[in-house]
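Just one protein chain is left out here, and the rest sit where they should.
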Amino acid sequence: MSDLILQSLFSGLLTGGSYALIALGLAVVFGTMKIINLAHGELVLLAAYIAYMTESGLKINPLLAIPLALVVVCIASVLVYFFVSKIKKDRELNSLLLTYGIGIVLTNAILLIWKSDIHSTSNAWFQEAFVLGSLYSMNSELLFFIVSLVLMLGGWWWLAKSWHGRAVRAVASNRDAAKLMGINPQWTELISFVLAGVLATFAGVALYSSGVIQPALGESLTVKAFIITVLAGAGSIPGVLVGAILLGVVESLTITLYSSALQELTGMLLFLLVLFVLPNGLFGASRRRG
Amino acid sequence: MKQRTLICMVAAPVLYLLVPLLFGSNLYMMSLVVASLTIGGIALAWALLGNLGGMVSFGQAAFFGVGSYASALLTLKFGLPVFPAMLLGGVGAAIASLAMLPALRLKGPYFALAILAYAQIFRILATQFQDITGGSGGLSNIPQLPNVLGFDLGSKVGGYLVILTMVVAFVWAYHLIRKSYYGLALRAMHESEDATRVVGVNSTLLKASMLVVSAFMTGMIGAFNAHYINFLEPDYAFGSSWTVIPIIAAIFGGYRTLLGPLVGAVAVYMIDQLIFKNLIPTGHQMILGVLLVMMIIFSPAGLVPLLAQKFKRKTHVKA
Amino acid sequence: MLRLEDVTIRFGGLTAVNRVSMEIASDEVVGLVGPNGAGKTTLFNAISGLVKPSSGQIVFNTANVLKTPLHARARLGIGRSFQIPQPMHELTVRENLQVAQRFGTGKVDQKKIDEILDFLELSGKAQCNAATELALTELKALEVAKALATEPKLLLLDEVLAGLETNGKRRFMQTLMSLHKKYGIGILIIEHDIETISKLCSRVCVLNFGELIADGTPDEVFNDPQVIKSYTGGGHD
Amino acid sequence: DEFKVGSVISLTGANARGGTGMHEGMLTAVEVFNKQQPKHKIKLVTIDDESAPAKAIAGVEQLASQNVLAITGGATSDLVGPASTAANKAGLVYITSGGTSEEFVTQGYKKFFRINNTNGYVRAMTGMFADMGIKSLSIIYSTKKSTNELAVDVNKIMTAKGVKVTLHPFDPAIADFKPIINKVKLQDRPDAINMLGYENDYVGILRAAKVLKPNVKALVGVWQIANAKMSKDFPDLVPNVSGTEILPYPAEFDSAEGKQFEATFKALYHKSPDYLSEYGFVQAMALFEAIGRAADKGSLMKDGLADEMRKTDRTTLIGRLQFDARGDNPNFIQHIGQHQNGKIVIVWPKEFATGKMNFPGVPW
């Protein structure tokens, strides 16, 4: 029994790491611009498909697809921003719908280019078991868990400590005042979209090397990321990590102790519970205090 | 005001008589019209919640699903006649929305997502409670709309008349709420809740009642759909498309206007099915996406205000 | 009419208001002054129901209103303005008043609204979008107008005179006084301008670091050494 | 003369894979039939139901108003329900290979036909489990309609045979199967795992199983697993895994029809046919031939098509095809194929076996 629980916790932790990676890009844009990019999941998926294309076309390690994926996904992310910046009023709501529209376009583009077949890496190393005493995981999961932690640390530093990070938050808080401080709002916002593109790229390659991809996946990725972002509270990066791991562990424990059919249910209940107890998310409220 | 009554007097006979006369024999056209009105009805309820309640809901599917299951089960298991069951379906959705009252404390995306979570929870519950709901197998042979005075409402034209009447009633209710002082207070609350409360507005109650009204409307539409399609299963009844397409439709038509959501639903659905689908058989939703993007950038207020503007300008030139 | 008993308000580790007790009668105009961050606005928030005191009692017309929600307090007759004006967004100036009147009093009386608009010199802006088309001073006038529309018995005014030019201030003060006399509205007003307060108020309360350090006539209070030290700083004016 | 036949099937949306495969088979059937029959020409009009019931209904109605003779379609039970109801209302013959649920043949639609059913899959899997002589079984199944139905039936039959069965339903949205497999490994310790889901589910389950390596003797799936595509795309995941299938791979189509089907399909799509396209082909051919016969008799316009359909009795790519009074194919039984060295070997039932079953056999 204890083996069962231990493995379950470990799986949940690693799953949480991958959730965090997917959520991070969304959280960065939400935290800095109060914009929820509903096309984020599609950007992640795009990166995953580029990894697939590179691997199957050139017969090389999917990790080597990262440079190409970075270029393509960042351009796509910047394009998303380009459209968002054209919104004249009600940015919060309209950006939601706009990015949703972009998501539809991307999903169908992926469907047209790569068809509805499912894909997954054929690289054996990624899928091999990594055994730690009585605990098992896939090599790729562990690898990207570490990548996720590193990116998370970088993202946190950028947002909380760097001049640019502060500038984006300032723009979100009061655009006119930010201009007075010498901040070019468009430029700073563009940078956070580029960053989101970078994060989406890593998330996509991780997804491809440890999971199964198909064109319809984008929306559910966005929803997961969205949930974690909200759990985290106002774009808090430590919150993303904690929220994602919490979700991963709760889901995996639900399966172990009860049934996998209820995995989504407990995830959602957890989400509602956190929201009702801490309306600003796990890390949103504590920042308010001095 | 006069203009409005004029429009009503022209529109009513066109909708109730001319449409069935023109398209009644074309089952395909009629089923497109019915489907688009179904979406339009949800879009209207969504816009009511968004416009008056100030809440963006990503979970209308929750109400739709509850309404459809409630009505279907009442007719199947308790033998209730269809129309009372549909009404109770709406009531059921309204009761389900009471479970969401805690979510009213949440704002913006937080609220939107909380409601989405509810929709997921209801879907899973519908899958799990096999004894009552039939589980993932769903329900089939749900009774059709009845014969009334020798007229078969179960037919395409019948279904059309029923959904049309429902939607017209909802528009009327929406209009009444909106033009009342409650509507004004609700509109004020969106961005300045505290300011509204300190002048005596019980914002929680008002918001809650908008949620309940929106849930009721959506639930009734869901109930109608169950008796129209005669079949239900959880993934379908609680499917995200009941949330997403109405939102697109509402935005497209102009969610701040009374008729925008309806016009948007009919326009989007018809154009998509009649034109885009023929142009690009697979992946035509892509054009919908493009349309949505362009609409928000070039005319965020939606189609109806855009047309109204054009119309005004034209009459101006002529005058 | 209003009685505060030992009201304390904390934000995390910070005590913004510390055991404040005071009383205001319906025929009074009372000034509330004190250094920045002394807790004046916070006290208003507690009276109107936006903030829940950590301890203490708030009694309005013999009823304890501690558990009464915000909107119900407004209907009981507690009207307030916000220091940073909060117009109702998306509504015109007139609609702002309509909502306040309808929900604060339960009925609508357009004549009364016109009267209030006139009173506060907002008639010209009645059709303007309240949130985007008004200058700061107009927003402050709207704050008062909204509160008036609810037909309050007690009016809490948070720095409504700040930023007004001298003559404007004088006129506004006259307006407030006539309100007070005509409708018998009690007024509790926060203001930093000592001259204004002295003219307007029969009584002044001073908060410092959340504590009530003085309560008396303007003369008494503004000559209190403790008040001079912490607040007026010797007084140039 | 030319006959218009309609097809309402999912080319996009959640069921796009199944629908597209079947649809390709149908188009192959059109090609083959039109070449064989100089007299009659079939024209297939397809409408994508986008995996949405309302659109399936609208699609059927649209085709009815264009005066098609019959409808071939329906990728899954969720869509066959509303579509077949609409076809019934319009008085059209409806044939499918996606509506495997029991309810379709019990609701008394006179013009409903199908070539396969849940029962056929269940008989194959339970039959093989019985022959293997396993004592315990873990069923990992998707909570989707038809997989749920399969799980219920397999459970019933195996339990009756004294086998200890544990059920593990999963929501189709999940991606990480390790917690389930871990439970199977440490708690159930079964002889065999039965996987009831779709392609992506199998990949997830097999991945997790490869990492955790539960001590089982066999992994058996249902549709969408024992095919060439899986062995090509996931060569390291599928060895020794079995699933329902009719034909071995490389397809040894020995019948003339089979050879023609394969050749035509390859010419059209530049790939090998799979079981989905076989289904599409078989259902469409049965329909087209009935149309041809009815036309010859001149009964086509007088409701003769359904009668002709009911007279169908011939050997097809999926075995003998007949329709009973309810429109079901009583002969439908699946075979079980096993992935062996990049090939699919039919291992059950014995009389159709093309090779020996690797038992115990797992991918690791």
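We just call them A, B, C and D in the order they show up, numbering each chain from 1.
The rule is simple: a residue touches a chain if its C-beta (ideal position, glycine included) is under 8 Å from a C-beta of that chain, and two chains touch if they have at least 3 such contacts.
Please note the rule applied: contacts and distances are computed from a predicted model.
When the unshown chain is looked up in UniProt, the name that turns up among "Heme exporter protein B", "Membrane protein", "Branched-chain amino acid transport ATP-binding protein LivF" or "Nitrogenase molybdenum-iron protein beta chain" is "Branched-chain amino acid transport ATP-binding protein LivF".
Set against the missing chain, the residues A:134, A:174 or A:220 yield one that touches it, A:174.
Looking at C:61, C:83 or C:198, the residue that reaches the missing chain in the full complex is C:83.
Listed for subunit C, the residues touching the missing chain in the whole complex are 11, 33-38, 40-42, 83-84, 133, 135-138, 158-159, 162-168, 171, 192, 194, 230-237.
Residues of subunit A in contact with the chain left out of this view: 163, 166-167, 169-170, 172-174, 176-185, 234, 287-288, 290.
By our rule, only the chains that are shown with their structure count from here on.
Separation between the centroids of subunit B and subunit C, computed from CA atoms only, is 44 Å. Look at where the CA atoms of subunit A average out and do the same for subunit D: the two points lie 36 Å apart.
Note on chain placement: the centre of subunit A and the centre of subunit C lie 47 Å apart, centres being C-alpha means. In subunit B, the residues touching two or more other chains are 124, 127, 282-283, 285. Shown for subunit C are the residues in touch with two or more other chains, of which there are none. Across the complex, subunit A meets subunit D through its residues 3-4, 7-8, 11-12, 15, 111, 116-120, 122, 124, 127-129, 136-138, 211-212, 214, 216, 220, 251-252, 255-256, 259-261, 263-264. Residue ranges of subunit C in contact with subunit B, taken from their complex: 48-50, 69-72, 74-75, 79-80, 82, 86-91, 95-96, 98-100, 102-105, 108, 131, 146-147, 149-150. On subunit D, the positions that touch subunit A within their shared complex are 12-14, 16-17, 20, 143, 168-171, 173-176, 178-180, 182-183, 186-187, 199-200, 203-204, 207, 210-213, 229, 233-236.
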